[in-house]
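Just passing along the structure, written as structure tokens.
Apart from one protein chain that is not included, each protein chain of the complex appears where it belongs.
And now, chain A:
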Amino acid sequence: MNSKGIRIENLKKRYGSGDTAVYALKDVNMHVAPGEVVGLIGPSGSGKSTLLKCLGAVIDPTAGRMILGNEIIYDQGWKVRDLRALRRDKIGFVFQAPYLIPFLDVTDNVALLPMLAGVPNGEARAKALELLTALDVQHRAGAMPSQLSGGEQQRVAIARGLVNRPPVILADEPTAPLDSERAMAVIRILNDMARKFETAIIVVTHDEKIIPTFKRIYHIRDGVTHEEAGEGRKFE
């Protein structure tokens, strides 16, 4: 399936130009295999969010290459025409705050993505329910987001990120608002899902509790990445 996961080579991003130019990413190199969960850590201002935005195709990198699966999506310029469809079909997002749509119930929050891609409502809801079940929130399927606990909301958000079976998931501080037990649960879920759906997952985090769980970690400092082996500790 996604035999190659995601690969980033010499990615650069400059904000602004001339005197006010900021080189947020200077040389980013990463590779995440399908089924793998890697950590991306770095001090404030090091370029983590900028990297996620480039990967998420919401800002344009300045130079470099990005390869998703077998497809070169960026090589000194975007190689896909419809970035919107790329985001919808190939990239799952999980944020620090769940950002669920408040006027849709849990099922439709998740089912919205396949629906946007043209999947019929019934089929989209079935897909959503399958993921909600995998994440153990199926009993809240009919509830509105405001009626869920923080942890439940985050699981629904993960379900939304996964529902289109994207080859890559970008998670930005997904455990920040959660206590350590819940944070661990989220990390376990991400690992389970990565394995189950062959997804490459990048987790941006500051969270000391979860850092030891990664087998591989990318450190980013001043826009430059360094790969490191992680502890890969079992969570439970």
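Definition applied: a contact is a pair of C-beta atoms (placed from the backbone, for glycine too) under 8 Å apart; a residue touches a chain by one contact, two chains touch by 3 or more; residues count from 1.
Just so we're on the same page, contacts and distances are computed from a predicted model.
Enquirer: Just to verify: the chain that's not displayed, which of "Oxidoreductase", "SWIM zinc finger", "Putative ABC transport system permease protein" or "Metal-dependent hydrolase" does UniProt list as its protein name?
Expert: Listed in its UniProt record, the absent chain's protein name reads "Putative ABC transport system permease protein".
Enquirer: Among A:Asn10, A:Gln76, A:Asn121 or A:Ser180, which one is in touch with the chain left out?
Expert: Touches the omitted chain: A:Asn121.
Enquirer: Across the whole complex, list the residues on chain A that are touched by the chain not included here.
Expert: Per the touch rule, chain A residues meeting the hidden chain are 49, 52-53, 56, 58-59, 84-85, 87-89, 93, 95-96, 99, 101-104, 108, 112-113, 115-118, 121, 144, 160, 172.
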